[in-house]
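Only one structure is covered here, and it is reproduced in the block below.
A protein chain is absent from this complex, but the other protein chains hold their places.
Let's turn to chain A:
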Amino acid sequence: MISTMECAADAQSLISISLMKIHNSRTQRGGIKLHKNLLVSYVLRNARQVYIKEKYAEIYRMQQYEEVMTVCNEIQELNPLDLDAEDAEDEEQAAAHARTSSAIFGCSPLDDGSKEPDPCYYRSCCMEPSPVPHCDQFTANNSSSSSSHCNKTTVLDLDTHVVTTVENGYLHQDCCCCDALQCGQGARSPARKRKVEFSCCVSDVEDVSDFTAARKRAKREDCCYSNIDYTDTSNISNLISIFGSGFSGLLSRQSDLEQICSKQVLASLGAWTRAIVAF
């Protein structure tokens, strides 16, 4: 158990630093140092575990908060005589929540301003360890909140030095939900938002076109590190797919969450595997 002093923000910077080290090791004289890269991958694993746990805990807290708010709102809206409908919705909530806990991760919905916003992105598809200013941008403009590039995985093949973009179906869905969560708070009714939130595995999410538009706007945004002096960030920031690959012996199998993450990411990570193996 990593010390609680290590917060998610440290984990983010460690992840980016580690990726940079692995990237740089390719050009070091004498070839890739297996020992050093193995140790760096351990740091990556630890940082990822902390980050995922933090994010998951936060999502859970946010969802609980939202559910409470939703129920309160519904109580106000509902006719006191419509008690059956409310019970049915509660059951749906409970069931869907169970599904949510295994399907949604890494993406925290934007709050309504009462809590400090966090960067909305999936670590497994793209890593934008964006600092707080980036988050503020999210708060200011909901429609650009999907600037997390969640729709694509960009992979740098260290063998051929070719940058390719991989559409990851599963994660794509999650991103849709993520976007829905982000955009849904103000404009949508709570019930509708919950439905979108819990149907993250369904491919025909409504209003995809809106999200697509939002993502297109977001693509033009720059992602930069505010507190890290790495200039070559555009490739590095998208290389979070290292998580699932490299040394799968380091992957934790304890939670379904991570299993889904690692399986999906492993599927698209042949290039990164070669980055570590490289012999």
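Throughout what follows, a contact is a pair of C-beta atoms (placed from the backbone, for glycine too) under 8 Å apart; a residue touches a chain by one contact, two chains touch by 3 or more; residues count from 1.
The rule is short, and it goes like this: contacts and distances are computed from a predicted model.
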(request) Have a look at "NADH dehydrogenase [ubiquinone] 1 beta subcomplex subunit 4", "Serine/threonine-protein phosphatase 2A 55 kDa regulatory subunit B", "Rhotekin isoform a" or "Anaphase-promoting complex subunit 8" and point out the UniProt protein name belonging to the hidden chain. (result) "Serine/threonine-protein phosphatase 2A 55 kDa regulatory subunit B"
(message) Touching the hidden chain in the complete assembly: which of A:38, A:57 or A:75 does that?
(response) A:38
(request) List the residues of chain A that touch the chain left out of this view. (result) 1-3, 6, 10-11, 14, 17, 21, 29-31, 33-36, 38-39, 42-43, 46-47, 50, 245-250, 273, 276-277, 279
